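Shown here: the complex without one of its protein chains, the others still in place.
And now, chain A:
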Amino acid sequence: MPFMKGRAPVRYTLRYLEQGKLVLKDNIRIMTVNYNTGHKPSHGAYDFVFWHLPQLQYKNPEVQFLVFRNMTPSPFLQVYFGDGQKLLSQLDSQPKNDIFEHVKRVFCKSDEQLGAETLAKQKMANPANFGIGCARECMCEIPGQVPCTCFVVPPKELRGKFRFMGKDVEEDS
């Protein structure tokens, strides 16, 4: 589809897609939505698909999304999990925002979880970080940096024993 053509082309902008708040849980594999066209109780489901399906697909590239039209007496949403289990939500006569909140509360990761994951990703991704869980545990692993004192005794000029306690290097030797 050409850019900025069709109904509500804002749906296809990168900014809109990135603003999606629905990040599904890890064990969800397939999500299907059934609704009828021209059916008043299906309006909410239709609007949800119209506005949020692009964002969902953008945020969850590993999940398969399917939409079935005119195959059901009342609209519903079904989610299939990796271990073969599935859950079904009725969407009859529910407005779009209620469906959005319901999906976010039940099937999506919480804001705290998302924040923690983002932080962990940033921590792991940033090569400047060091410590447990990073690419290197200690700064001394990088060539050219001062090695840890558990491996190498530092020169006497850097040791307080000689600098502050007045023990001369020559005297000691």
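The rule is simple: contacts are C-beta pairs under 8 Å (C-beta built on N, C-alpha and C of every residue); 3 or more make two chains touch, one makes a residue touch a chain; residues count from 1.
As a convention for this text, contacts and distances are computed from a predicted model.
*Asks:* Which listed name, "Small ribosomal subunit protein mS26", "CDK-activating kinase assembly factor MAT1-domain-containing protein", "UBC core domain-containing protein" or "Autophagy-related protein ATG16", is the one UniProt assigns to the chain that has been left out?
*Replies:* "Small ribosomal subunit protein mS26"
*Asks:* Can you work out which residue in A:34, A:60 or A:94 touches the chain that's missing from view?
*Replies:* Final answer for the missing-chain contact: A:94.
*Asks:* Kindly state which of the options A:29, A:102 or A:159 is in contact with the chain not pictured.
*Replies:* A:102
*Asks:* If the missing chain were put back, which residues of chain A would it touch?
*Replies:* 25, 27, 41, 74, 81, 85, 87-94, 102, 105-107
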